[in-house]
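Here the complex is missing a single protein chain, while all its other protein chains stay put.
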Amino acid sequence: MRLLQNLRRTATICACIAGTLTFAETATAQAPDMPGQALAFDRAKGNCLTCHDIKGGDAPGNVGPPLADMKKRFPDRNALAAIVFDETRRNPLSVMPPFGRNLILTREEIESVVDFLYTR
Amino acid sequence: MARVLSLCMMALLAALAGHAAAADAIDPGSDFKAFRDYFIKRFPDVPLDDFVNGPYSMDADLRKQWQAIDDFPPYDFAVDRGKAMFATPFKSGKSYGDCFENKGIGIRQNYPYFDEATGKVVTLELALNRCREANGEEPYSYVKDEMASLTAYMAFTSRGKRFDIRIPSDPRALAAYQKGEEYFYTRRGQLNFSCASCHVQNPGNHIRTEVLAPALGILAAMPIYRSEWNGMGTISRRFVTCNSQVRGVPLAPQDELYRDVEYFLTYMGNGLPVAGPGARP
Partner (left out) sequence: MMMRRLVAITAVTLATATAALAAASEADFKVALAAAEAAEKDAGALKNRWTVTEDALAAARKAAAAGDFDAAVAGAKKAEALAQASIAQAKEQQEAWRDAVVR
């Protein structure tokens, strides 16, 4: 009887701790408000269509290469994320905005965009 | 012995000074040639004079659309208005023509110029407002229709004349030229673009549906009637909007630095014909 009471109490406390920790964590690292495709296509966010032809997008620009076969072309996820973060590190004269360095997209948003690009 | 040593010292100092001067030397003539050659090489099928037509020189479809509206150019009203303004005296009794050589007719190709008296670049827009103020009138906004009408008329009377921007061998003029050059190539704004990012690295390419104009002669057709703006745009307006488009806070219209940019950029287009006022999508 006493054991059951203790167990129940422990379980409640553990749940509280877990809940609090989750809450505290999300207060800093924010999950993106928009899914990857929306982030990529939105003019105020990735705005990728301005320069890149991407399946599912209309009236794309051609300043950058078309974004297709992405999983095959960029098997290393981190390499692709690095390009979105700051392509000038690879190519100092690149005209691609440094979405990470210049705080255009958060790290989480960049990951979400990479997830989306991997579907193209 | 002492004389030999001092001669050697002088020679050494002269050599060092010469080297330092060469390293810092601003050579607009050399820059001009390199700039022009770059565009000629990149677009071998574009006749040199055609660069002043901006995106139309880059894209055949766009050119057809432009030619279709050229019978009734959208800037006509601005030219007419500018002509009327030129014909209307100020409170002082004088008029715009009195502030310029040749009564302000056929002189667009000489602007901007370096004013050795003040040590600053004078653009056409600045000169027009100075004319107004010298005659007791309020200056016009640099980004609105009155200034656009005046510069449209002055460009129209100068059509076909070849741009002839002078850079005197005055260190202040060379410094102004170089400040303009630096601004042009400096990345700015959250989007990290310089003027060159679009107009040197990507002329003829599309951003969404817009075709980017080449930097060579890019000011030759100003002011422009821009369909996207449903109205006229002066050089000042264009500089300001380009800055905010890359998410950079613009300078004030006709800021000294903007005048230096106009000086550099117009000089790079020397020899090309005045094509203003122009029309753009």
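Chains here go by letter, A and B, matching the order in which they are written, and residues are numbered from 1 within each.
Criterion: contacts are C-beta pairs under 8 Å (C-beta built on N, C-alpha and C of every residue); 3 or more make two chains touch, one makes a residue touch a chain.
Predicted, not measured: the structure shown is a model, and the values here were computed from it.
J.: So which of A:55, A:71 or A:101 would be touching the chain we can't see?
T.: A:101
J.: I'm checking contacts with the chain that's been left out. Which of B:200, B:213 or B:272 qualifies?
T.: B:200
J.: Going by the contact rule already stated, which one of B:38, B:77 or B:100 would touch the omitted chain in the full complex?
T.: Only one of B:38, B:77 or B:100 touches the chain omitted from view, namely B:38.
J.: Quick one: say which of B:98, B:115, B:182 or B:210 touches the chain that got left out.
T.: B:182
J.: In the full complex, which bits of chain B touch the chain not displayed? Write them out.
T.: 31, 34-35, 38, 181-182, 185-190, 192, 194, 196, 200, 244, 247-249, 251, 257
J.: Touching the missing chain, which residues of chain A?
T.: Spelled out for chain A, the touching residues are 6, 9-10, 13, 16-17, 20-21, 23-24, 27-28, 92-93, 101-103.
By our rule, only the chains that are shown with their structure count from here on.
J.: Under the definition above, what is the set of chain A residues touching chain B in their complex?
T.: These residues of chain A touch chain B: 49-51, 59-63, 88, 93, 95, 97-98, 102-104.
J.: For chain B, which residues count as touching chain A in their complex?
T.: 190-193, 197-198, 201-202, 205-210, 212
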